[in-house]
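Every protein chain of the complex appears in place save one, which is left out.
A and B label the chains in the order they appear, each numbered from 1.
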Amino acid sequence: MLAGNHVTVRYGDLRAVDDVSFRLEAGQWLMLAGPNGAGKSTLIEAIAGGVPCTGLIEWEGQDIRRLKPAQLARRIGVLSQRNTVGYAYTVEEIVGLGRYAYRAGFLSGGSGEGREQVERALAMTGLTELRRASMLTLSGGETQRVFLAQVFAQDPRVLILDEPANHLDLKYQQHLFSLIQTWLKEPGRAVLSVVHDLSLARRYGTHAMLMNHGKCISRGEIGDVMTPDHLNQVYEMDVYAWMQEMLAQWN
Amino acid sequence: MNEARALKRERFTPLTYAMLAAALLLSMILCVCVGSVQIPFSDTVTAVWNALWGLPIPQNIAKNIILNVRLPRVLCVALSGAALSLCGAAMQGLLRNPLADGSTMGVSSGAALGAVIAMAAGFTLPGSGYGGIMVTAMAFAFGSLVMILSLAYALDRSLATSSIILIGVIFTMFISSVISLIITFASDHTRSLNFWTLGSFSGVNYDQAGILCAALAVCGGVILRFAPELNAFAVGEENARHIGVNVKKVKMSILVTVSVLIGVCVSISGTVSFVGLVMPHIARMLVGPNHSRLLPASLFAGAIFLLWADLTARTLLSPVELPIGVVTSLVGAVAFVIIFYRTRKAG
Partner (left out) sequence: MSKKIVSLFLAAMMMTGCLTALAEDAGIMVTDMHGREIILTEPAVRVVALQPSDCEILCAIGCEDALVGIGQYCDYPASITSLPVVQSGADTNIEEILALNPQVVFMNDMAQSEEQVRQLEENGVKVVVSSATDIEGVYYAIRMMGHLMGKDENAEAVVADMQSTFEEIRAASADEGRTVYFEVSPLQWGLWTAGSGTFMDELASICGLTNAFADVNDWAAVSEEQVISRDPDYIVTISMYYGEGPTPVEEILSREGWQDMKAIREGQVFNASDSNALSRPGPRLKDAAVELYHFLNGTEEEAVPAA
């Protein structure tokens, strides 16, 4: 459904993303991994329309740059690395914003279907009871859950996650990833996520792409990509030995 | 625990609006009845009532003062207050910055500079003596807004609260000195520096009230229509893009609309500071941050506040009139410190 062909993003002389191609099909969870500064987040921003790029990004054969922002939002939802809210919005209001792309005219505030989607998103993320709470009173983990609920309410076909669990504790990480896995079970959906934790990537991903210095080093099914050889090459260290050593601490 | 964290206020409060509307109406009536000249209440009521229904008005002092001095002034004050407050609310949402406002960001000063230049150069549009000044003020307001935002972006991509205000303050100081320079050379053609920096509603008429009303109807309608987008911006510009807001188009539309409104207000009454900063905060306390409620509430709150400020300005030292900006700044500066302190603590 989503494909990139020779995507390049330049920041001045720097090629943050350098001639990268990828494919994402329904049912897949594509894990994007690589060291800091590899260009993972930039690639995601390019897909979401946040930075200009050359090359072609296609949605079912159609250039996504030709889609209107609302059309794009109905197809692709993005959960950012970190979200903070400055005003005392309620949880429900933030989640309700996910329905923005479906507004027919400026008078149609919430259609029946829209309300249902919001309810479902709240229920899925376990926020129903917190619906009236002010965003200013929530913890980091709760805030991230609210924005996950927002992107669920947005009901996109592809969910893009930029290190969504980066600063969350283990319990929330696990919770978040299993929520997304549940979401992915519906047919016609796909996930593209940037992860730092290679174990998480292995555990949840179906496909993977390794990046370094803006280039794609390897892509394909998760088992074929996340091999010791590839990882060592990308991270420029003995990744496998390091993980063994970490695991040994528990035995 | 969740109960404790749930917000106490109701989701939708027609009662709040009814109270705001009643407060506005009462304030307007009070401001028509009270002034530096004391006029019996019955005369006031007769004058307004008869004028409303086209009945002959008894010839007395009340007629001229009430109908030709106070009423147009009260209308202009209420409309300007509503417009400035709405602009403040829109900018605070759009820039996700609780201290944003035409006066703190230097937009009003920019508009004033435009108006001063137009007056000094005698720039008029065919058919309307005042149009040229107003259009120049709008253009300068927009120019300043774009300039301040680009400077702030260059300094700090996140458009943090303090950097944008810092630039606004420096810009305002710079513009004030340019204005005083122009006034020095063309003092006979333009209003005094006091007018441009502190504002005044002295001598406004029904034509100006009509212009304000039209501008508020059009621009206010546009801004109110953007309430969902403003909510998205208030949460974050990146998030707004992700949920499908046409970020560039919406931002540009709101900035232009706000500039037009501020340009109109400034060319009629000079820079009246802090209305747009303080009143949206009061409104937010009453109805919460959701712009579909916040924007209408700001309209009311701004109108009420400016009515009271103007009443103070024209009665406190009667027969001498204070510049209205003195009153609003007195209240506003204190509020500014409180808001700044609270945002610092929160963020």
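As a working rule, contacts are C-beta pairs under 8 Å (C-beta built on N, C-alpha and C of every residue); 3 or more make two chains touch, one makes a residue touch a chain.
This is a predicted model, so every value here is computed, not measured.
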If I'm reading the header right, one chain is hidden. Which shown chains does it touch across the whole complex? B
Chain not shown: contacting residue from B:C33, B:V48 or B:I65: B:I65
Using the definition of touch stated at the top, determine which of B:N50, B:S163 or B:S202 touches the missing chain. B:S202
Hidden partner chain, residues of chain B it touches: 35-37, 59, 61, 63-65, 67-70, 129, 188-189, 191-192, 194-195, 200, 202-203, 205-206, 314, 318-323
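Criterion: only the chains that are shown with their structure count from here on.
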Listed in rising order, chain A residues that touch chain B in their complex are 48-50, 68-74, 77-78, 80, 83-90, 93-94, 97-98, 100-101, 103, 106, 109, 129-130, 132-134, 136-137, 147, 150-151, 154
Quick one: in the complex, what on chain B touches chain A? 2, 5-7, 11, 96, 98, 225, 228-229, 231-232, 234-236, 238-239, 241-247, 284, 288-290, 292, 343, 346-347
